[in-house]
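Below: one structure, written as structure tokens.
Every protein chain of the complex appears in place save one, which is left out.
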Amino acid sequence: MGQILDYIKSYLSSSQTPGAAGNMFWVLVYILLVFAGLSVAVIAMNWLERKILAHMQVRLGPMRVGPHGLMQPIADAIKLLLKEDIMPAEADGLIFWVAPFVVVLAAFTTFVVVPFGPTHAITDMNIGILFMLGVSSLSVLGIVMAGWASNSHYPLIGALRSSAQMVSYEVAMGLAVVSAILMTSLNAEGTGTLSMIGIVQAQLAQGEWFIFKFFPLGLIAFFIFAVAMVAETNRAPFDLAEAESELTAGFHTEYSGFRWSLFFLAEYSAMIAVSSIAVTLWLGGWLRPFPNFLNNSTWDLVFSLFPGVTFLLFAAMCFYNALRMPKHPLFRVQTIGLAGFGVVLGLIGLVLFIPAVSVRIQDIFWFSAKVAGFMYLYIWYRGTFPRYRFDQLMRMGWKVLLPMGLGVLILTASVALLQQKLWHQ
Amino acid sequence: MESMLHITTLHYLVLGAALFLLGVIGVLTRRNVVIVLMSIELILNAVNLNLVAFSRMWGGLHGQVFAIFVITDAAAEAAVGLGILIAFFRNKETVNIDEVNLLKW
Amino acid sequence: MVAKFRGTYGSGITPLTYAGQNYMAVDRSLIPEILQVLRNEERFDYCVDITAVHYPKREKQFDVVWVLYSFARNERIRVTTQIVDGESLPSAVPIWPAANWLEREVYDMFGIKFDGHPDMKRILLPEGWKGHPLRKDYGILQQDNEWVQINLGIESGQ
Amino acid sequence: MAPVATPFFFYLLSGIMLIGGILVITRKNPVHSALALIVTLLAQASIYLMLYAPFVAGVQIILYAGGIMVLFLFVIMLVSIDRSMRERQFNSQWIPGIIAATALGGLFMAVFTKGNDIFPEHALPMVENDNTQQIAMKLYGQYMFAFEIASLLLLVAIIGAVVMAKKRI
Partner (left out) sequence: MTDQHSSLSNLDLETPEKPFLDANELVINMGPQHPATHGVLRVILRLDGEKVLGLECVIGYLHRGVEKIGEHRTYTMFNPYVDRMDYVAAVSNGLGYCETVEKLLNVEAPPRAQHVRVILTELNRIASHQLWLGTHALDIGAITPLFYTFRDREEILKIYEKYCGARLTTHAFRIGGLQYETYTGFEKEVKNFLDFFRPKIDEYEELLTTNRIWVERTKNVGTISAQDCIALGVTGPVLRASGVKWDLRKAQPYANYKNFDFEIPIGQNGDTYDRYLVRMAEMRQSVRIIEQAVGALPEGPIMAKVPKVMKPAAGEVYHSIEAPKGELGYFIVSDGSTQPYRVRVRPPSFVNLQALDVMCRGQLVADVIAVIGTLDIVLGEVDR
């Protein structure tokens, strides 16, 4: 017993990720934590997307289930789980059955290497970013399987479209990623890294986020990635695969109930995953703003207050809205519920003020905040942009983003070489 | 039993040989061009496995570099092979390898 | 203009006026030529509408009406002709492509055939429907019950 | 990362690979074959990880499973497979084929049983941590010329594939 406890405790003093330290217990804990956090994030994202989009479109969005529709995603989840799972008679049973799991697995597995903090990752792989791109590209297979197994025209066309789109944009995405990786090699040894944690540490060491590196080269690479990642996840304005005016729902037209919800889960996890890549590569990952510039203890204290303050703000919003609730007896439950939610958020905020907690949590907070910014962008795109046509999409991928990516790569390499030359002189 | 539990290079080589054989059988017996092409991929993978196993054995990286070249080659082969397949299918409306018996169609 | 036509074609053309609107009744035999002339020489380049009226008591049961408009003259003209049941008319599609669906609708609703139409079939009613509903002898509650029963699998569509 | 239970994973993965390989060459439906091949390739990627070749494993996943196999699936869906699925599955020379393959298998067995001793028992130590960097050094140093030729080959393949598959140029 004591041995096991020692085994568990031994990791706490380590400065590595549990995977790298080889501590299986903590690997398990981290996997559970990441997946639980991911599920919560998807649920929150579901609610936020509907709410934000609704407010962009001058409507209210979900309002009935719980105060301000807060329970709506849970109600939806229950509905989806209880729904009949229909399989078309002519479908290819096994593949139809497996496809959603492939997509979900591909989307979830990428999180193995996502660095929420210098030690907050399940593991740190030498080929981190390569692994992430590779595994996320596997979801194409699930999509093609789903479209083909449905044995129906619209899913098949949707699947072909989305896989062609994903494969095409992967190229531009890869080029943008490579130009960011090139920047990691700008150190004394001259060797870069593919490890996700290593990339962020390189940004810390070089004192700037890669988005500002070699301005505007880093920015252009980031822009290419930001466009390609929307296309990768099949979201508006690149949601041709799910263009409801043309193809009803694309590759998951024939799916229902639980299996459909898996596609939904995978889509949102994939969005979070690619946003994590973007944050890691260009926006300094878990680093707080100005880690080198404002680095005395006062600023450390100020920035460590951010997580708690954010949650207190959320709590204040809840209380304010609870006060604004109609004073009718019918609304009493809703008002109490909203206030209760506010209390929970406030308590979380207060807990986050404890120094021991905030030190451990603030990396995760900054990372999540940056990812949340991308999530908002996703919703914003959806509210603003019409849909591209397929040939325009392909033209954009191959004739605009790819040459741009190549150009940025070559320029970055030249500038880096020049700098290296100067360095050694 | 001891040798079974201790994984040596030979284990990998046997696995590679088995894969290679499967690929050869597929190439020689199947009628569908697509499956023949996939069998060729199996063969290439068997070779890759050997290369990486040897690389591990000698502690160098030459084998791995070679495996990367083989993968590149496989990509080129797949692209051209499937291109030919599409052209063939468009003209003959079949993917049957027995009918690929004319140099000109 | 109508006077000029009268000079050329004689008694085949009768100019008429009702409620300030001019139209002309044209003999069936003159129709192909008149339409052609109206399009090419009088520049009635826009075929607004083609329709028909059924007079079951008359010997020549149908009035077919072409409503034409000239952009150049900002003028409308109506050409009507009388035909007997079963008689066909030359199609106006080569003259005005717009006549395509309009003639199909006339065929659908009245059973008047147009010769030379590229695709003379029913347009609003389904293929295989019996009867032409806008004829006066087709009752308002009448329908092709047989078709409904075969194709929709219900007793009646009403 | 220290390898855990190597024999177990080796046998598991090689079992998956062999079953996948058998499915590839026996399935009637090319889509099933392709999916079996993908499983095989992914298992092989894991074996690469066991052999301390993470970069090759990553390339295997991203290129083979994510790229080449998607291409295969695409083509299978473009050409209609209904007819070929109803037809005979083995070609006219399958008996000589099987015999040749068996002979090759015999040869392999002979070589491995005879040459068992030339392979050293224990693998040499190898550092995993900078595998990618080392491969990069090799690829852009010693094998620079081969690398350039490979890229030329890819270019030729792209043009060839486009010329072949395009209806009218």
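Which chain is which? They are A, B, C and D, in the order written, and residues in each are numbered from 1.
We take it that contacts are C-beta pairs under 8 Å (C-beta built on N, C-alpha and C of every residue); 3 or more make two chains touch, one makes a residue touch a chain.
Everything numeric here is computed off the predicted structure, so don't read it as measured data.
When the whole complex is considered, the residue among A:Ala41, A:Val167, A:Ala236 or A:Leu287 that touches the unshown chain is A:Ala236. Among the residues A:Trp47, A:Phe210, A:Tyr255 or A:Tyr388, only A:Tyr388 touches the chain that is left out of the figure.
Listed by residue number, the positions of chain A touching the unshown chain are 53, 56-59, 153, 236-237, 239-240, 243-246, 248, 382-392.
Think of the hidden chain as still there; on chain C it touches residues 18-21, 23, 39-40, 43, 45-49, 51, 53-54, 65, 67, 71-72, 74, 76, 78, 93, 96-98, 100-102, 105, 109, 118, 122-126, 133-134, 136, 138, 140.
Just so we're on the same page, only the chains that are shown with their structure count from here on.
Separation between the centroids of chain A and chain B, computed from CA atoms only, is 36 Å. Within chain D, the positions touching two or more other chains are listed as 55, 59, 67, 131.
On the chain D side of its complex with chain A, the touching residues are 1-2, 29, 31-32, 35, 38, 54-55, 57-59, 61-62, 65-67, 69-70, 73-74, 77, 128-133. Those residues of chain D whose C-beta lies close enough to touch chain B in the complex are 6-7, 10, 14, 17-18, 21-22, 24-25, 27, 30, 33-34, 37, 40-41, 44, 47-48, 51-53, 55-56, 59-60, 63-64, 67-68, 71-72, 75-76, 78-79, 81, 83-84, 87-94, 96-98, 100-101, 104-105, 108, 112, 116, 119-126, 131, 134-135, 138-139, 143, 146, 150, 153-154, 156-158, 160-165, 167. Residues 4-15, 17-32, 34-35, 37-39, 41-42, 45, 48-49, 52-53, 55-59, 61-62, 64-65, 67-69, 71-80, 82-87, 89-90, 94-98 of chain B touch chain D in their complex.
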